[in-house]
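Below is a structure I'd like to ask you about.
The other protein chains are all here in position, but one chain of the complex has been omitted.
In order of appearance the chains are A and B, and numbering begins at 1 in each one.
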Amino acid sequence: MIVDSAAAFDVRDYLRQEMMPHFLCPGCGHGIALRALLWAIHEQGIDKDTLAVVSGIGCAGRLSAYIDANTFHVTHGRPLAYATGLALARPDLHVVVITGDGDCLAIGGNHLIHACRRNLKLTCLMLNNEVYGMTGGQVSPTTSESRLTSTTPHGNAEPRFDACALAAAAGASFVGREGTRHVPKLKELIRSGLVHPGFAFVEVLSDCTEIFGRKNELGSSPEMMLRQKSELRPSAYRDTVDTPFRSNDLPTGILTKTERPEYGAAYRKAAAAQRASMAKASAAKSAAAPAKGTP
Amino acid sequence: MSAPSASRSGIDDEQLRPSATAAKAREPMNVLIVGVGGQGVIMVSKALAWLAQSKGFEVKQSEVHGMAKRGGTVFSHVRFGPQVWSPTIPKGEADILVALEWAEGLRWLPFLKPDTGIFICDTKRIVPPFACLNRRPGAPLRYSRETPAEVKAHVAEGYAIDATRMAEELGNERAANVVLIGALSTVLDFPAADWELALSAFVPKKTIAVNLDAFRLGRNWIDAARRTTTVAPEAGAPAANIPAPALVAYSVRLEITPQWCKSCDICVKLCPERCLRLNDERIVELAQPERCTGCRLCELLCPDFAIRVHLDAVANNAAAAQGATA
Partner (left out) sequence: MNAVDTALAPKPAVRLISGNHACALGALAAGCRFFAGYPITPSSEIAERLSRLLPEVDGVFVQMEDEIASIAAVIGASMGGVKALTATSGPGFSLKQENIGYAAGAEIPCVIVNVMRGGPSTGMPTRPAQGDIMQARWGSHGDYPIVVLAPASVREIYDETMRAFDLAETCRTPVVLLYDQVIAQLAETVELGDTSDLARTERKWASGPRAAYQPYAADEDGIPAMSRPGAGYRVHTTGLNHAENGFPTQNPEAVARNLGRLLTKLDRHRDAIDSWQTINCDDAEVLIVAIGISARAATRALDIARARGVRAGLFRPITLWPFPETALREVAARARAVLVPEMNAGQLSLEVERILGGKRVEGMHRFNGEPITPAEIAARAESLAKAALAKETR
């Protein structure tokens, strides 16, 4: 069934081919995540003309330039805020946000928690590679403990964020996580996020091979990819003990899915009611004083 | 309380099977029901157990369905009689083997009584993943090649029924297990009306009508089979031929965009067939085209969109083979 679904989809139909090859390092997981996103968009039948992709700064932020859609590469940490304005002003657009772990959780953390709370229809794809790759490999909010980065020369002493737990705690109505190792599953997760009527937060565990992988001696690109399998486990098996998984494993799959009023629709509904009651009041007023009507 | 006996209700006494003789009256009746997850094995066994219990027999039912959700094997032992000690049927002791899937039926054949066991089997084929010798689409499968006629030669009495197709024609493929219950009912001497009562209790309310139709269809099919043949139908009897699974043959073609490839090696190392390599310029190429199965893993995992797998459907296997040799 994977064969059938993939056969109809040619990723190049959704890429700005004149921009290719992209600027990502060899083996970077972001390219795989981009494929999964475009595949999900294709399967969902979203028109490229009504697709708006808003991205922040960093390796993940650069992805929007390669998508053949209405793309906005905005300031560091703010893509969710830009997307909020865009989606509120243009409910006819399908707005997708691409952000990185630093972009989304550090400089843009405030926007994330409030986007989760507000529940405006947006799909937020956070590509987590545990590091600030673009600036040379500094520690990020999701860097695992003890990892080496260019600003944690003796190993990271800070605990990391569980982005999905954060989003769920902030009230996100759809939260999911998947690794780039499982492309069809990742595509399905993103697709579920795209159709979710509200704010959907999808964390993609991606590999920074050239900087993070090299610094921490995690092996070549294929080795890093294979490692994902041992570090991830479906949320359905969350109740089991850590072995044989690593202690710092992360659950995958759809972790939260609830029904809450979508902010944009709720706002427009209330505004329409306000206009209706005003029209009614003004009609009553003019009926009460017909003589005073203007010519 | 009548002793359990395998006797076809409404069918002449001289056609009683050996297992139904009064000499075995004190022995429990052993019915083994097998299939794969999702086919309704448990429902069949529950209906039978409920019916036997309602007739005053002691009933023991024991089942394994751990892998059911994943299309794995499911089996259920149903034993009933004046007194039943063990919940499971030893090898070679089953009076009746009801199989909802062809290969599962063959798998459990050793459990049938060699001389008297009755084999009732759907010819439905559900190919398990480990029967795939080669991941190339259209490749031959390691699935049983035995024909119904060959199998029948090895059992005292055998019926190969295309129950799934019969149920499909009734409008509900899921009623295939009830077609088999209809067949089963002819070798046990519970009244048909009681079977129908039991079925009505176990199937979803909305599907009672179609399931009762399926039950009668199964009963009539066995009757028809017996009328046209002797006790053990030979090949060419109404026993359905097993249709080969509809496999589409593909020719696989890799379209590689060399200027996009960044030599990350992911495709080479993660290819299940190890048929890719990096060439002298460290650009991916298909080194062993004959081994490529078209699984697309390289395409899906390429971070640089440098690989595109084309599966071009070939008209049929023969044509593909001809094309390859030509």
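Points worth noting:
Just so we're on the same page, contacts are C-beta pairs under 8 Å (C-beta built on N, C-alpha and C of every residue); 3 or more make two chains touch, one makes a residue touch a chain.
In this text the structure is predicted, and so the values were computed from the model without any measurement.
Contacts of the undisplayed chain with the visible chains, over the whole complex, involve A. Between the chain not shown and the residues A:71, A:99 or A:123, the one that touches is A:71. Among A:39, A:82, A:132 or A:201, the one in contact with the hidden chain is A:82.
Those residues of chain A that touch the chain absent from the view are 16, 19, 48-50, 52, 54, 64-65, 68-75, 78, 81-90, 92-93, 110-111, 113-114, 267, 270-271, 274-275, 278-279, 282, 294.
The definition used in the following text is that only the chains that are shown with their structure count from here on.
Chain contact summary for the complex, chain B toward chain A: residues 137, 259-260, 262-266, 268-270, 294-296, 299-306, 308-309, 311.
Residue ranges on chain A touching chain B, taken from their complex, read 2-3, 6-7, 10-12, 15, 20-22, 24-32, 35, 180-181, 183-184, 209, 220-223, 225-226.
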